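Rather than the whole complex, this shows some of its chains in their spots.
Labels run A, B, C and D following the written order; every chain starts at residue 1.
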């Protein structure tokens, strides 16, 4: 909630336009809709610039559908991440223009395609197996109004694969780097550009990768100062933050 | 190195203005100065918008002094992090206007104070004990040309301590949140603002905090989508990335 | 066994009413029934205020049924946790009024519904996916004679979702908080109330949540002093302890 | 803050008794005092039944003294935990009747000795080396108005050492069990009593105790259902929660 909204409620209350109970109710109900198993946060668009996203894993079919119906009625763009083709079958019944993205295991409703970003976001993977996570990041950024440049399979063991992309990287406003195994690519990319690099460790690898722990630790210890890290396999989070960094802020203060 | 620089060297070489050996040398020497135990990276300012910072820990007194002399001669602002008052005693002999920041254990040379940021950077701590790391972040951001707002001791166990700062937070272009123990503050702050939040876990705590591991894992698993994470106690990194996000880019592409 | 029971046996033995062997046997057999693969603890109701609960995981179908038959014959209320709908099919054959709770994967026999608690127990979840574990806690507390207030999906990233429940929380005698991912909610709730908070980490999350480790560590390091923690996904334990705290003790000493 | 306080402010504001700015200020300043490096929480006594405690570790001498002065002026009882005899030397200059507890490394101001508990709290240690942590728990509980029974060195390897204390344990309203090494004592005590057991793992041990990790994991996995756990070496937290459980609540709802 913005300060102005609160002030408005206070003023209405003072003027006697609304009762104390009404003021309380407004403050409580303004921001989310309670559907029993979930409190759907309609105010998030105002607060964070994008509606709530449904994280599919760990929720029942009924819960996902219920939250989706609730969101699709009020907001132009909706994402469901970490979901399945089966769920998509049912989502399509609710809203026929939903899209299924198989690699990223993601459902999207994309009705508002306004471009909101200042520059371009580059999304890079170290290997072919990292593409699904990178697609999640790229689709998130696109849906949030950004132009995205995809660079796949540019891991450090063949260093010229990333060096030939130097210009593309240097023309981006923010770079998302997705890598499993030793997670070394963000450090190299970080050294090539002067913009923030968001590193996404993936669970790709075997043995002592410990499901992404090796890549995660590597990225956290990056010797490049412009690298920050999100959770293992969290392509959505990386795409989300990249969008915020690239956002063309219209009001003065922010 | 920019593409244009390389093209210039190629053209000079083609025109016979410089020999093949000279071209090779240029490509090699342009970017750093080799002083034996270190390759000081004078090109970093061009590449990343800030000169190399000296990470004090693990280096000998001689090495720190040598690198410092090398940097202070060519760049207006220099930072030495993770260092000691003893080292400062010697640095001051090299350059008398160096500053010692006791809380952050940081030495600073701050000659160019041009403001480069778009908005303001908020730096928040959960507790009093997190202040040294937060100061490292704040000093880094200031030295890189940003206005910084400090908010100390606003941890979640007394939730109104952070809620009263909501407006300050919402007027910032990026927020750095520094917390030890359970590391919960970034999630709460993340939900209050629509800008990126950079979370810095600290090693403050005891027992099952395992020197910051608890805070680190908490932040990586934040349910707020706009949170990214840097290494434990890495105040410098957080201040650096916050500065890049807040940077007023002058050229069109970036 | 109560001290008085032991004294009674000693006195009977002294008076010659029972032989030394009989005294021994009494002391041995009073408290549990040995059915081969299990020693069913009928004395627990006296000792802890509730009959033994069957933890379903890792036991064979025959073992669960055998222990259940043994318990249902002597005690009004019985719980089987971490079990399956298939097991329920067979349990219903033994005692037709058993209930199946699908979300919590729990079987209940609830014949004695006497209210035993002083006040109300609040059970809160951070997210929708945490509901199954929270239901296990709520059902346990209800079956042990408590009024329970359920508050679902009130995680910290949208802080007003929990703040609007402040009064409900402050009217409870004890609060159970169930959360996965970063496990931050108990710290916030802990700061809002003056009663004990029992935190239940869940294995909800992915990547660096490491099956609940992140939430567990977060809760153990809570900066709120009124928080204690149970095992990951241990809804039963939380409901059990909450019931003991809320218990209306009738004898003077306790 | 209680709902009634907020309502009072809202009503005053509506009646024009206070301006919008004043209302804002009230809401901000009511609950804590900002002294720069710390926001001292004077409202905690109302909210949690005990004033803020100063956790000494990680704070500078000046910070501890500053917070102490701030608290000792407004509240009868104050604790400083994880501190040193040197700090005590200075604290005594501020308030001469402060007490130094060497085993627990704790400073106490104990002016209000009103008894607030319903019953007695038992504090038990497995070994002699666990006494300092147990003393921290016992002193906390005493200062919060409880009668405390200390039982030292009753670890499970000589099982009758704890069995002879059965009656004392069964006459307590809550039991705190402090143990290092394998942390088995809470499970045994848990089985002997029908009240809540708060388990405190200590860092006592060597080798594969990994500074208390073994005890912590053991306690979290306790087969006794009435055991909850606090952080390694967190005697204060255990004493605090035990006090809340034992609290004689005066108002009806709680």
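The working rule: a residue touches a chain if its C-beta (ideal position, glycine included) is under 8 Å from a C-beta of that chain, and two chains touch if they have at least 3 such contacts.
Bear in mind that the values here come from a model prediction, so they are computed numbers and not experimental data.
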{"item": "Number of identical chains forming the whole complex, with 4 shown", "value": "8"}
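What we mean here is this: only the chains that are shown with their structure count from here on.
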{"item": "Pair joined by more contacting C-beta pairs (A-C or B-C)", "value": "B-C"}
{"item": "Homomeric contact chain B-chain D: same or different residue positions, threshold half", "value": "different"}
{"item": "Intercentroid distance (Cα basis), chain C paired with chain A, Å", "value": "38"}
{"item": "Between chain C and chain B, distance of the C-alpha-averaged centres to the nearest whole Å", "value": "49"}
{"item": "Multi-partner residues of chain D (at least 2 other chains)", "value": "216, 231-232"}
{"item": "Contact set on chain A toward chain B in their complex", "value": "2-3, 47-49, 53, 119, 166-167, 170-173, 191-196, 198, 216, 220-221, 225-232, 236-238, 240-241, 244-245, 249, 253-254"}
{"item": "Chain C residues within the chain A interface of the complex", "value": "127-129, 131, 152-154, 158, 160-161, 164, 180, 204, 206-209"}
{"item": "List of chain A residues in touch with chain C within their complex", "value": "1, 27-28, 31-32, 36-39, 41, 43-44, 57-59, 63, 67, 82, 201, 203, 212-213, 216, 231-234"}
